[in-house]
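In what follows, a single structure is set out as structure tokens and then discussed.
Left out: one protein chain. Kept in place: all the others.
Chain IDs A, B and C follow the sequence of writing; residue 1 opens each chain.
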Amino acid sequence: MYTEKVMDHFQNPRNMGEVEDADGVGEVGNPQCGDVMRITIKVDDEERIEDVKFKTLGCGAAIATSSMVTEMAKGKTLDEAEEISKKSVADALGGLPPQKMHCSNLASDGLKKAIEDYRSRS
Amino acid sequence: MYTEKVMDHFQNPRNMGEVEDADGVGEVGNPQCGDVMRITIKVDDEERIEDVKFKTLGCGAAIATSSMVTEMAKGKTLDEAEEISKKSVADALGGLPPQKMHCSNLASDGLKKAIEDYRSRS
Amino acid sequence: MTESIFMDNAATTRTDPEVIAAMQPYGNEKFGSPATLYALGSEAKSAIDGARQNLADLIGADPREIFFTSGATESNNWAIKGVADALESRGKHIITNEAEHHSILMPCRYLEKKGWEVTYLQVDGDGLVDPEAVIKAMRDDTVLVTMVHGNHEIGTIQPIAEIGAAARARKVPFHVNSAQAVGHIPVDVDELSCDLLTVSGHKFHGPKGVGALYVRRGVRITPLLLGGGQERKRRAGTHNVPGIVGLGKAAELARNRLDKEPARLAELRDYIIDSIENNMEDIRLNGHRTKRLPNNVNFSFDGIEGESIMLSLSYPTSRDKKPIYVSTGSACVSGTLEPSHILLALGVPVELAHGSVRVSLSRENTREDADSFLSALYEVVERLRSMSPVYKRGSKKCASGSGSDGCDCEAAT
Partner (left out) sequence: MTESIFMDNAATTRTDPEVIAAMQPYGNEKFGSPATLYALGSEAKSAIDGARQNLADLIGADPREIFFTSGATESNNWAIKGVADALESRGKHIITNEAEHHSILMPCRYLEKKGWEVTYLQVDGDGLVDPEAVIKAMRDDTVLVTMVHGNHEIGTIQPIAEIGAAARARKVPFHVNSAQAVGHIPVDVDELSCDLLTVSGHKFHGPKGVGALYVRRGVRITPLLLGGGQERKRRAGTHNVPGIVGLGKAAELARNRLDKEPARLAELRDYIIDSIENNMEDIRLNGHRTKRLPNNVNFSFDGIEGESIMLSLSYPTSRDKKPIYVSTGSACVSGTLEPSHILLALGVPVELAHGSVRVSLSRENTREDADSFLSALYEVVERLRSMSPVYKRGSKKCASGSGSDGCDCEAAT
């Protein structure tokens, strides 16, 4: 069902955990829906994402998209990172099953929320 | 579906044909029902069936029961031969499939008709 | 090689060894259910996807229009009851013909008891439905036309494309029972303008217990088997993975043969028909001479009964002859007192309906088989006629004409 890339990110998630002294935190989802993602970011002086980590409760797609989003976001400017769409995450993973596209692909929303959070703080 | 005995009588029918100068002829059945049997008998002075033959249009059961009835009747007195029932013919053949018991087991009726015919002539 | 000659392929066919080989891994080794996520399930799922594609290719459909079932009987019941249920509010009238298979007629009769009206169109002496009659029969409340493609007993092929065009013009859903045609002759759902089409696995060397219903995109049909979400929620039940894989393989094999095999069989069929017509008396060919399945031969023999012909062929008296398996329309095998309703619908007199024999060929049958059959048939018919108290040579009963009224055979005994 899942591509090899999805399984790789599921089995070997990149950037799992929490950034210490995070500059921004984004949480999306709801345990009652079986999906919660928490993205923490560290932003450098040039508004680049210096570090980003995730913690996720969810299915294989949820974990893999979380991992992928952190990889894609790292090193990007906030403006660039905000452009990361659900579709681009899914594409980077070699595609997701149709029924997963929507419900378990919230990680880019989480990232946006973390960026918002960062901006609201500054 | 059919017993070996039925198949034997079907494949090697006994007493097939017509008795010459028959003393009695019985025909039962109807081509529209797929079954017609014609039994011809020769009766000796002691009212014994000296010879009996059949001609049958019909299914395997019809042919086998016809053949069996002639075997059973041969040498019997008319009174004895009249006692030959459908059930006894079927039993002698090792049984018939239930749906055949009724419709294709008319040979004993044919024999009775032939005996009646003989009696009506004398 | 074979110790018998099987010529009853309209009843069922030998499962092709390649089909069995294709199914084999899915019983014991790759036995997962395609509904599951893990590797064992994915293997089953892709096997089913492949089978769906193969079957779609055979009938010119999109794989998403193929729904696997347990066989033609389920497909026919589903098509009729399912469309009836979905379109009930539009109308309660169905059109079919009187010479259909029981898996069509019985669901129709069932619906009649529920207040539906069913028009059973008459067939002509060759078993053909007149497309004009379909056009005349369609009403505003007609929600389904269902027609057999190739008749299983007499082989007559209906003018499906014409009927389909007529139904389409009136926007009436059109179901084709193609159980005897798919895999035997080219079938294309678009050329036929059909909306639903029934497929049976075991009629073209696939496995028993599996079939399919083609449902054109957009056609409304209520599921017959409700439950899990299989087959895109239209046919519930754990997939019969080996069966479906086997059906797919059978479809692939049949497709590869469609360029040559129908012609070869038609030649064999015509050889048998011509030989019987040239060498025998008091016989009648049942079904259309040319608009006919390439594997079907059906004759009636005056003065004798079909079961005894069939039995004699299948239990030869001499050991050096092979048993030959055919079938008959005689009442003696139907378990009822009536001979084939299909022969009667053609106007075949009852006594001749009892005396019918159907030969249905397959890819396994050869010219030698045909010759063995013919010589056995001549002998058997002669022998049975010599035993018959009613047979009279040249009685002309076999001239075509309308059937007799029949009799109350129960009372006649």
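A few comments on the model shown:
Quick note on the criterion: a contact is a pair of C-beta atoms (placed from the backbone, for glycine too) under 8 Å apart; a residue touches a chain by one contact, two chains touch by 3 or more.
Note that the structure is predicted; figures quoted are calculated from it, not measured.
Note on the undisplayed chain: of the listed residues C:P63, C:P186 or C:G228, the one touching it is C:G228.
When the whole complex is considered, the residue among C:G164, C:G183, C:P242 or C:G355 that touches the unshown chain is C:P242. Taking the complete complex into account, residues 2, 7, 10-13, 16, 27-38, 55-63, 99-100, 102-104, 106, 109 of subunit A touch the chain not shown. Interface with the hidden chain, as seen from subunit C, comprises residues 4, 6, 8, 11-15, 17, 19-20, 27-28, 31-33, 35-40, 69-74, 76-77, 101-104, 106-107, 109-110, 200, 202, 207-210, 222, 224-229, 236-243, 307, 310-311, 314-315, 323, 325, 327, 333-335.
Following the convention adopted for this analysis, only the chains that are shown with their structure count from here on.
Taking each chain's centre as the mean of its C-alpha atoms, subunit A lies 58 Å from subunit C. For the pair subunit B and subunit C, the distance between mean C-alpha positions equals 39 Å. Subunit A and subunit B have Cα centroids separated by 91 Å.
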